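Note that this is a trimmed complex: some chains were dropped, and none of the rest were shifted.
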Amino acid sequence: MTGVVDFELVEPNLYTFGGTEAVDLVKPGQILRTTTEDCFGGGVLTVDDLPSKVCERFNPVTGPFYVAGAEPGDTLALHFAAITPARDWGMSATFPHFGALTSTHATPTLQPPLEERVWQYDLNLQAGTVRYAARRADFAVELPLDPMLGTVGVAPAGGEVRASIVPDAHGGNLDTPELRAGTTLYLGVNVPGALFAFGDGHARQGQGEVCGVGVECAMRVTVAVDLIKGVATPWPRIETDHQLISIGAARPLEDAYRISQHDLVSWVAELTGLDRLDAYQLVSQAGRAAPGNVCDPNYTMHAAIDTAVLRGAVAYGGAHRRLRGLAATLW
Amino acid sequence: MTGVVDFELVEPNLYTFGGTEAVDLVKPGQILRTTTEDCFGGGVLTVDDLPSKVCERFNPVTGPFYVAGAEPGDTLALHFAAITPARDWGMSATFPHFGALTSTHATPTLQPPLEERVWQYDLNLQAGTVRYAARRADFAVELPLDPMLGTVGVAPAGGEVRASIVPDAHGGNLDTPELRAGTTLYLGVNVPGALFAFGDGHARQGQGEVCGVGVECAMRVTVAVDLIKGVATPWPRIETDHQLISIGAARPLEDAYRISQHDLVSWVAELTGLDRLDAYQLVSQAGRAAPGNVCDPNYTMHAAIDTAVLRGAVAYGGAHRRLRGLAATLW
Amino acid sequence: MTGVVDFELVEPNLYTFGGTEAVDLVKPGQILRTTTEDCFGGGVLTVDDLPSKVCERFNPVTGPFYVAGAEPGDTLALHFAAITPARDWGMSATFPHFGALTSTHATPTLQPPLEERVWQYDLNLQAGTVRYAARRADFAVELPLDPMLGTVGVAPAGGEVRASIVPDAHGGNLDTPELRAGTTLYLGVNVPGALFAFGDGHARQGQGEVCGVGVECAMRVTVAVDLIKGVATPWPRIETDHQLISIGAARPLEDAYRISQHDLVSWVAELTGLDRLDAYQLVSQAGRAAPGNVCDPNYTMHAAIDTAVLRGAVAYGGAHRRLRGLAATLW
């Protein structure tokens, strides 16, 4: 099939967005199939493998991929047709001085770190479940499987190179459960070729990723790629079959909220022709909001609205629907 | 019916939690029926009534009610059996230097305020809809009716008296859409009689209440009251038929997140017997989070978990189920 | 001397601003002499007296005093002619979950609190020194004595009553070392009589009061009182012989910064006739800023500018100079 690019991840060794050569080329209208390692680079195999001891680096991503024809000022559209666990287990952990309910590198206190502890989850893809088991008690419970990619981004603007653990306007470590299969992610292009990469799969995560770590899991990923020429996108946006989502990344958390709501208000105004105050009012009553992560170097929040509310407005010239159709040709 | 207290709101004149005499007495096991005015005290009747011109005070609450036997260290349980719009219209507005996408009293800039504009919503209780209509365009759309109370609280601790617009550990202006009919709100008691009050009904609001104002609406409220003796509750908690919810109120927003998640982790640990690190992990993967308001003197966020995940744990000795049963006797 | 009111503090029992009857009356133009207890109510006498064990309440203030003729919309001017340690020792401590380098009530984590430890300081009023002595090492050093009042405020607006530990627009627990003898504090009046009170003396404190506690010390206080009729003051302001200071209280800390700088820009514009953008530029280059506390329920920062820069502008009709002259009549 000429429209498919299969990329084999041999050894994950990319830990930044920007600053490196592309590993492969993808053309708009093509579908990329590849895999991602987990955030531990696959190094945490049992509950006795403490990440701070067994890992040297964190959060490898697969890529970067050069998108033919992509130039600054364009928008890259990535439709995630499939995000499927590549193993039947996932790992989570508390990590010293990382997470929302501990002091951290950026919010330091004089208190010692919390205990570093690892949890192993059994995944049941048929049943669609993820099994939590306590470490210090005889307590286990099945949670819904909800695979997602924590990290998807392009090379940043201004010649910057950012660690893969950082979320910002270029995407990166957004760590939002909204980035699941079936969605289209829109990212502004900052350099020729866009240079997108992704990784950090989670079998599931809570909103805010409070301990700092999801159910980390290697993934098989199928992504349909498109390019919207001459249209800029200031912050990461997601389209699903029924909603539009804007994502903000910042600290403090209210600024991530402000960015996401401001972007959604602007987007709604543009799509409906409403003036910004009327759009502000509509989003105020119809909008949804939730945190992605409250632990990474920037926190993320998303703002969402049902497309039904927008009375038929179509985003990015129908890119989401087109890419969904393209991906359907695979099956 | 001896178990019912009907209180007639004559003229809303309460704007604080704490510092005033009770207007009526309610006994645990009784049901209170009353009404609340909207946050404008009913003074905004058309889109030409600018709140900053026609209102002298904001956010009146109905009460306070003295709960027989309530003492500091107890927990008050308020089951909202019904929250029903008392009118077939609601009002919203932008208010000068108030809201998340404007500079404010606490986040001042040198920029002039946004335009003050009022929107009128038609409510259709039969259809369960709220009709948004743009002011500067021919654009209208129906949104789901989802009535809630923005403000419910008790007298604060430490002899404090707080304006009704402030949310904090005593409840108050939580402005979360989670406070809808069918839920039970738990509040720690700080003074004899608890002295609870409520108001600020919204026909609906978006998460975060980004412009600072919901679809403001007078409400008819039916609330079943109970008291859990000798059990303290540090932050407002909500129980629904299927989930437990903790609410934090603070600035910056990540602190509201931390408070709510910390309270939920502690609550889950207590209910399940898990140690706090195992509970932290469970909430990290199974928890949900969203903002209530990002505009009030304190921001609010809630943390939620499905009770199913807790394998049969029962909160507050089954108060929610008991109060739901009590309320059912009314019908 | 008819212009002097001597008030004897018998037993400190006031822990709020607002909500209580005045203990005495002071007329504009009079001088009040009284004492304040330390923030522990005098209960910490040795390094073995852990505050969390020996104290039931914290931060008593002396007052409130009713200022004859004071009405909402006026400004109260308090010139602190003398703030003198009433004892030759002071106490400091780490307090569980309080301070800037620990998790707290509002920034909770799952980490246990830091050790609670008390330090005793010897004061030498003749030498003007405060002696720090380490608890776990043979290390002592003299620091400059710099007495101040941590807490000065009036009854809040809107019928609120606030704990004395809270700083806000009404003053309160500002905890800034700028509030030393020789300065005039301006506070907006919110209720008839203003109802001012003060306490929480520190023999000295660092900027930000990072551990949450200064060198706590009972004080003898001499304050000359005046009233500026019909002039409102939005946030606490201080005038010294050579500078104007605005104080902001908020979270996050940048909002305390914004409030203080915004107030100073507005004040400079009003005093000089500059437009606000020209005043913004002047403050941008000539202004100073520092934190008072980064530990209390609201953080505080001050913004300062030398009056020399303002080319002869006189604040509040020369109230500071007049009160300084009034106080000089005492000696």
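Descriptive notes on the structure:
Each chain carries a letter (A, B and C) given by its place in the written order, and its residues are counted from 1.
Throughout what follows, a contact is a pair of C-beta atoms (placed from the backbone, for glycine too) under 8 Å apart; a residue touches a chain by one contact, two chains touch by 3 or more.
Small disclaimer: the values here were computed from a predicted structure and weren't measured.
Here 3 of the identical protein chains are placed; the entire complex in the file holds 4 of them.
The rule is short, and it goes like this: only the chains that are shown with their structure count from here on.
Mostly identical positions are employed by chain A and chain B in their mutual contact, as over half of the interface residue numbers are shared between these two copies.
Closest chain to the protein centre (all Cα atoms averaged), using per-chain Cα means: B. Separating the centre of chain A from that of chain C, both taken as means of CA atoms, is a distance of 48 Å. Spacing of chain B relative to chain C, judged by their CA centroids, is 35 angstrom.
Rounded to whole angstrom, the centroid-to-centroid distance between chain A and chain B, based on C-alpha atoms, equals 33 Å. Across the assembly, chain C contributes 107-110, 252 as residues in contact with two or more other chains.
Contacts from chain B toward chain A in the complex involve residues 92, 94, 100-101, 114-115, 117, 119, 121, 130, 132, 134-137, 139, 141, 143, 204-215, 251-254, 257-258, 261-262, 265, 272-275, 277-278, 280-291, 294, 299, 301, 309, 311. Chain C makes touch with chain B in their complex at residues 15-16, 18-19, 106-110, 158-163, 250-252, 255, 258-259, 262, 265, 276-277, 280.
Chain contact summary for the complex, chain A toward chain C: residues 101-103, 107-114, 252.
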